[in-house]
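Removed from the display is one protein chain of the complex; every other protein chain stays in position.
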Amino acid sequence: MAIRVNPKLIDELAVYGAEDVQNCYHCGNCSAVCPFSKEPYIFPRRPMRNLQMGLEDKLKGSLEPWLCYYCGECTEECPRGAEPGETMMSLRRWLTAKYDFSGISRLFYRSGKIELLAVIGAALLTALGFVLWAVWQGGSIHSYDGPNAFLPAGSIHIFDWVLAGVLLVLLLTNCTRMWWFTMGRDKTLNASVGLYLKKLYALPLHFMTQKRYAKCEKKRPWAVHLVLMLSYLIMLVLIMFFLVEMSASTIDWRLHVFGYIATVGLLGTTIFALRGRIKKSEPLYAHSHETDWIFLILLIVVAFTGILQHILHRAGLDAAANVVYIIHLMGVVPMLALEVPFSKWSHLAYRPLGMYFSLVRAEAKRRASEEAAQPVMVTQRVVG
Amino acid sequence: MRTGVFIVQGWEAVQEGINLHSVESYAANLPSVERVRNLGVRPKLDPAALSEEIKKGALERIVIAGDSPGFFKPVFTRAMALAGADPDEVRLASFREHGGSGMGTPRAESIVACAVLGVPFPLAARPGTTATRPGTLIIGAGVSGIQAALEIADAGKQVYLVERRATIGGHMAMFDKTFPTLDCAACILTPKMVAVGQHEMIELMTYSEVEDVSGSPGNYTVRVRKKARHVDIESCVACNACTESCPRKAPSEFDNGIALRKSIYIPFPQAVPNAYVLDEASCLYFETNGEKCGVCAKKCPKQCVDLAQKDEIVEVEVGNIVLATGYDVYDATKIERYGYGVLPNVLTALEFERMTNASGPTGGRIVTKTRKQNKRTKEDEWVLDPDGPPPKSVAIIHCVGSRDAQHNAYCSRVCCMYSLKFAHLVKEKLPDATCHEFYIDMRAFGKGYEEFAERIEAEGTFVVRGRTAQITEVDGQMVIKGEDIVSDSMIDSPVDMAILAVGLVPAEGSERMAQMLGIGRDSDGWFSELDYNSDPTDTERGGIFVAGACQAPKDIPDTVAQASAVAAGVLKSVNTGRGLDSRAELSLSDIEARARSLART
Amino acid sequence: MEEHKIGVYVCMCGTNIAKMVDCDDVVRTASEQPGVVCAKTYKYMCSNPGQEMIVADIKEQGLDRVVVAACSPRMHEPTFRKALQTAGINPYFLEMANIREQCSWVHDDRQVATEKARALTLGATRRVANHQPLERMSVEMCPDVLVIGGGVCGLTAALELADGGNRVHLVERASTLGGNVARVDLTAPYLDSARDLMTALVTRVEEHKKVDVLTRSQVSSLEGFVGNFVATVETIWGDSASVSQFKVGNVIVATGYKEFDASRVTHYGYGKLPNVITSFEFEKMLRAGRVQTKEGKLPQYVAIIHCVGSRSKEFHTYCSRVCCMTALKYAQEVKSAVPSCYVSDVYIDMHAFGKGHEDFYRRGSEAKTLFLMYGKNDHPVIRKAGPGDDCEMLIEVNEKLSGEVIEIPADLVILMVGMEAREDSEAVARLVNISRDKDGWFIESHPKLDPVATTTDGIYIAGACAAPKDIPDSVAQARAAAGRILARTIRGVIDIDAVFAEVTEDKCSGCRVCNELCPYSAITYDADKKKSSVISALCKACGACVAGCPSGAIAARHFTDAQIFAQIEGVLA
Partner (left out) sequence: MSFEPKIVGFLCNWCSYTGADLAGTSRIHYAPNVRIIRVMCTARIDPTFVLKALTDGADGVLICGCHPGDCHYSEGNYKMMRRYPLLKSILAEFGIEPARVRLEWVSASEGQRFADIVNDMTQRVRELGPSPVRTALVQDMAER
């Protein structure tokens, strides 16, 4: 059955940043220079083709975008300025929007304004909420910790867990949708639960190490990305499990040293990324979607206020520390509540998943073809 | 006729040097012009809105002015139809088409004037004639120059044929076979070269370069530097004694560096003139300012080696000048991913032409380079041994330096076909070798080309759609990486020889030549013709013609046709004694006046 | 038969001959032949040194007959005849043995190939002994030129010649000048105005004092030979026809092409589906400013299909050369006329090879034209869309760049019909006595080095009548043909071949059989002498009369019975 092309999709994707994909005349250069392009996942050319022709279902079901790390080799080598790298990035944005059932991320990606408003809104609500709550539970603005602390760590900790729970639910539903689009829906694919379990190792592995990213010819983006990731994780762990200890007035070096490292990591990498995007130093930074800016700004605000309130508290300026703490929360809440499930940071989940699914899919296909007693699909074809 | 003039700015940089404001005000003052509007850069035009505008102004004629106004014609035509006006009354004032580039604002204004008056520009801007000398200077003696020279000389008219190198024949003389008929290039070219050498109406100046051109159409004075050849063409009998005695070697230009020649040498056995030449650059005698060597002069039995010879400047007076300077090939070292110059068995097309040529360094054997120790330097180096091992698999890579925004955006027109020819030669000489063509579009457009392409595939060459991205060496084995698009697979294959189908680039010195002759070059550096469609061989300057690949990449039949076409341009002026003057010289008022008078009739 | 001093020269042609024929062996056997005083081989006999060797031998050893065993005489007979001339002997004392095209290139057993080469050379050696000295005659060349076809090519040629001072008779079948280009609105790749181009040409031609334009006319006969043709032209005025006759020295055939008839292709439903149109029909729409469906609706989807009738097994194997660029032009024009429209362009290979072409292709991409690639002989299929679809038609394509079988929506389909030889090309070929290739295009005398001349002296072909061509290439060829003619008319005289038939009077019985046999009525009968005689200038040396003459009174110069008998003996010895 012939698939109906949709010439309009290319315009839709342009909104997500794929503005030059029509220039591709399919010389195959990009797929050839890409260190990750291996059968059965050949890209960026193939996804670009599907995009040009508007084969929406194929794109929705494709894992290739998640296998691309945007090292920019393809874009640099493209003879026709079709920006393969940026096209893959845009596809990731588009997919994120497709995975999200609520449609919120679609809104965000289609208009930076809406996202900005949402972020500001969430921030203000957070501020208002915490202040009211602080006043109601009789906290004193002049006390950071102790009995009548303005924002007692214990309660914040509970709030964190509640928020985390909500996020997890949102994220999981989206991930399930991702699974359905890319794996579940495909009738031809019979991947046993065993197979899923067998390949499960890939999930944490790639999540923690970004090991594939290291294969790019350029190492720096990978390093930056890794540092950012790890710093974030450390922070997450500290906040989720040691918030009380962290905000206690006595410094426990066994914990705080991690806090400081993570803060430096976060600040360093975000500043580096910001500088890059402003100067467009790498192809990866050449095109910046609104979402990229908002995300970076939030991150830097959070990191900065995080360390600042800590310093102020140490300096005994509790009132100032509390104010900064509020600002800090104003950054954290939108970032976690909006960015993670609906926008840029959702790829924290989707990329490793994509990697994981791709392994399962490839293996399943391989077994199928073996059963069909066809020649084994080789990942490298030798000519002649 | 109530006319509206709309100015659009499109793609090219043509409008640089054109003051659009002055064009606008000029247009506004033309008779019957009701409305002048600048629509800006690449405007998005809505036919409905335009038709309203036409209705409001009750416009009966539209003139679209700009570098490529044609891109906006259909929308105006439709708007005219919607407005109930005559859709045929949409006229184009194309700055690019009529030489707006370089000619500046007045030219642009004159183009607009013609369009407004409904007169085709070429009619109004037709220069008068001027007395023309009978002699003709042809610069470049490749197949194009040779053809033009013979055509003109056969009519009994004097031709001065200037060639930079020591022999005529150009690139074609280097080729083995020619597509699609596969007859050997030498077989069809050498007779013509011989004819040129023997022709009493052709004064051949090889190893010479044009220094300076002065004068006006029909009456040019050209200074030609005859570089010191140090060998007397007349008395040299090509006995080879000098070469045998010469101690120095240098890479052979004719063999594109895959073989060495002595410092005093003959480019190739069938060279015309069939005489030797001494290359000062590599000569020991000149290196030591005459202290050492000079053996060739002593050894020459006819004493025709003259080491004291100096460059000589000669002046010729001609009526017409023909540019047939041809092309150079793209420098493959600029594309590092293909490893040319690093990997020994990555060849350029011309190198392969010489290798597969029966009279080439390997006697026509297709072999891979072998590692040998250099006697003197005691170092290992890659050498081309005629008895070396033949490649088991050959990859031919299309579009090297062509169709690529990072190198040359244009298509070089001949590479697809000569690549197919290479595949045939490989298959013919090494039936057991596998041969792959990696292409983007197979451009087999000429008479018998498509059939040729089909035949090559039938011969067992694998034709793969997908441009190879890189050639690397994995423990001594050359490996190419690419995508086989149609079969949806990645290619990561060992090959023994890779041939780069390098594109064509304007010949070295084209820029200086253009300045000297006062003609334009396009954005890619090729000489600009007077009119893409109707005047492919004339130029803005009277009495100056372009023929063959120096105007844009071309294959042999098209080149030959252009050469003969140029002969027509030359002969008609020589025959009547009067040739066309320069269009470049025409003033705005001349053109406008002519347009007005034509409009009246 | 008097003794001769024969020289035999065997060319190795690099390795073209040498790799399949043992040239030295051929030389050995040849040198044993009676009369052969020297026999040699050389790498390239046609090269300067090669020719000089022959000249030297003739001078030094007093050779009076020469055999060159090399490539086809069609290639180098003139070259070597010239060499003989320079050496001071009659050029017709040469005979060539074709041991390349008809031996080394077509056999794979060195021994038998050598044996055959030996035989062929022997044949030539025996034949050449019987050669007689022949003199080329020269007749004067009429400067006037007949140009057949009033398209861009014919017009350009006419102008070029007229500007050169020659009188030109321009004959056009139709009632107006302009040909196919006059049907086009804009030209690719720069979208320049084809109308301005044509107006300029036509105006100049009509104003030119040296050009006689004959529209509604066709050449009914062409008598005579190069330099002295007599053309008869019929002009139809309403229902009356007038006949004019004039003398011309040369003829340029610029009859152009005709577009492929789309209704021959069934799978595109042309003629059945109302909104499937040809490129020329679309040109009309553009000129009228009405880019719309038959129902008068604005198309939302336009599809352009390449290579209709070209590059296919069923119709024409060749590429029509201009369609790709024209298609890209339409893509631009549709986008301009109907900005909201989606254009898809279904092609095989994008032939964007000329100046500015690739850039134009890129602009097509920038305008978001959807380029879809189909395989040769795996053509798309068009069907009517269902009521549910938002389009008139659906085109099914096996798309190569994605490997998917896809359907393209279309409200308007433009078929890029290729070029083919005109129906009257056969008649024209016969009229001016030139040959056509398998596709009906006129054959040039050499595809590379002589693209505008033909095998018939004085007849030139230019433009798309020789093979598909775009405007610049046609114009170049038109000028090339003009250049050729100018070169010859300027000299004023031309040499005609010395090979023709002649009657030995005393043998002639006056039976007049030959008179009827001659296709060129070159044989006249002298009633009182009761003898026939040949007008050598008209004779094209076919030899029909020679073979037909019952009393063996007619001899074909250079093809005498004696010569051919000798050759037969030679090849069989």
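Which chain is which? They are A, B and C, in the order written, and residues in each are numbered from 1.
The rule is short, and it goes like this: contacts are C-beta pairs under 8 Å (C-beta built on N, C-alpha and C of every residue); 3 or more make two chains touch, one makes a residue touch a chain.
None of the values given here were measured: they were computed from a predicted structure.
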Touching partners, among the displayed chains, of the absent chain: B, C
Which listed residue, C:132, C:377, C:435 or C:551, touches the chain dropped from view? C:435
From the list C:123, C:380, C:418 or C:472, pick the residue that touches the absent chain. C:123
Sort through B:97, B:183 or B:279 and give me the one touching the missing partner chain. B:183
Subunit B positions in touch with the non-displayed chain are 181-183, 428
Residues of subunit C touching the missing chain are 72-74, 98, 100-103, 105-109, 112-113, 115-116, 119-120, 123, 426, 430, 433, 435-438, 443, 455-456, 499, 517, 519-520, 540-544, 546-548, 556, 559, 561, 564-565, 567-569, 571-572
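Just so we're on the same page, only the chains that are shown with their structure count from here on.
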For the protein chains shown, what form does their contact graph take: line, ring, star, complete or other? complete
Chain whose Cα centroid lies nearest the overall Cα centroid: B
Chain separated most widely from subunit B, comparing mean CA positions: A
Cα centre of subunit A to Cα centre of subunit C, whole Å, reads 66
Specify, in ascending order, the residues of subunit B that touch 2 or more different other chains. 403, 465, 485, 488
Residue ranges of subunit A touching at least 2 other chains are 25-26, 46, 80
Mind pulling up the subunit B residues that touch subunit A in the complex? 337, 392-393, 395, 399, 403-407, 434, 436, 440, 462, 465-470, 481-485, 488-495
Quick one: which bits of subunit C touch subunit B in the complex? Just the residue numbers, please. 13-16, 43-44, 46-49, 51, 71, 75-76, 78-79, 152, 156, 160-161, 163-165, 185-187, 190-194, 196-197, 199-201, 203-204, 286-291, 311, 317-319, 321, 332-334, 336-339, 349-359, 362-363, 400-401, 403, 441, 446-452, 466-467, 471-473, 475-484, 486-488, 490-491
Subunit B residues touching subunit C - in the complex, by the definition given at the top: 11, 44-47, 68-75, 77-82, 87-88, 91-92, 94, 96-97, 120-123, 143, 147, 151-152, 154-157, 178, 181, 183-184, 186-194, 197, 238, 269-270, 272, 274, 357-359, 363-364, 403, 409-411, 413, 441-451, 454, 465, 485-486, 488, 522, 526, 532-537, 551-552, 556-558, 560-569, 571-572, 574-576
